[in-house]
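Quick one: the structure is below, questions incoming.
With one protein chain withheld, the remaining protein chains of the complex are depicted in position.
Then we have chain A:
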Amino acid sequence: MTQLEIRGLAKRFGGVQALNGIDIAIDGDGITGVIGPNGSGKTTLFNTIMGVHKPTAGQVIWDGRDITGWPAYRIAATGLVRTYQQAMSFPGISVLDNVSIGFEHGCDRAAPRRWTSPESLLGFVGLDGRGDEIAGSLSFGNLRRLGIAVALAAQPRMLLLDEPGAGLNDHEALALRDLILQFPGMGMGVCLIDHDMALMGAVCSRFIVLNFGTKIADGTPADVLQDRKVLEVYLGEDA
């Protein structure tokens, strides 16, 4: 069932047309991957959906509600939560406080909690026993886990992950894959951006390909990766 629908979404920064009228419908129970070359508008798409940027044109419909132009915190409170590529955590405070902040905010409070406490959530992402450490002192891989935990703590019904695999080694990327694969079964749709095609291929049931702010392909990974336009974008005209 379509839960997040994007209609004709456009975003212009001065002379740069970062998003050029994108239409996407995302199901609430699958894992959708957004791929595309650098500068194709993937992160801008997330930012525009999530209220960081106001769209120039178009609509974002979430759960039957038009959330276009809503402030980010209000969108998060309706169960649509995102992670950031760079700034993943609250670095100066403890790991447990990081997750507690998510627990105390976000989420429609009526929704049943998947985790009864911040501690159990930390256990779920593999950070048990690290609650008292200062977030900024964690290793990069653990910081990524914490970033996901902070977002999970807000009790999302759909999670937008912006390059969760960036900078992870193979072992960490595998663990991340296992983690992400569990989300649909927990009632959480996932939409993720990443350049790690091994990860994307393993978790996504659908690929959306962006190039210069335009959607050029949308379908199953197998179909999309054989698409002529996609091959041109990634491998050049003569491919």
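Just so we're on the same page, a contact is a pair of C-beta atoms (placed from the backbone, for glycine too) under 8 Å apart; a residue touches a chain by one contact, two chains touch by 3 or more; residues count from 1.
Here is the rule we go by: contacts and distances are computed from a predicted model.
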{"item": "Chain left out of the displayed complex - its UniProt protein name, from \"Branched-chain amino acid ABC transporter permease\", \"4Fe-4S dicluster domain-containing protein\", \"Cytochrome d ubiquinol oxidase subunit II\" or \"Fe-S cluster assembly ATPase SufC\"", "value": "\"Branched-chain amino acid ABC transporter permease\""}
{"item": "Among A:Ile35, A:Ala151 or A:Val233, residue touching the chain not depicted", "value": "A:Ala151"}
{"item": "Omitted-chain contact residue, chosen from A:Val125, A:Leu143 or A:Val209", "value": "A:Val125"}
{"item": "Listed residues A:Ala57, A:Ala72, A:Ala202 or A:Leu231, member touching the removed chain", "value": "A:Ala72"}
{"item": "Residue in contact with the excluded chain [from A:Met50, A:Met158, A:Ile216 or A:Val230]", "value": "A:Met50"}
{"item": "Residue touching the undisplayed chain, where the options are A:Ala25, A:Ile61 or A:Ile93", "value": "A:Ile93"}
{"item": "Positions on chain A where the hidden chain makes contact", "value": "50, 52, 71-74, 76-77, 81-84, 87-93, 97, 100-107, 112-114, 116-119, 123-126, 128, 145, 150-151, 153-154, 175-176, 178-179, 181-187"}
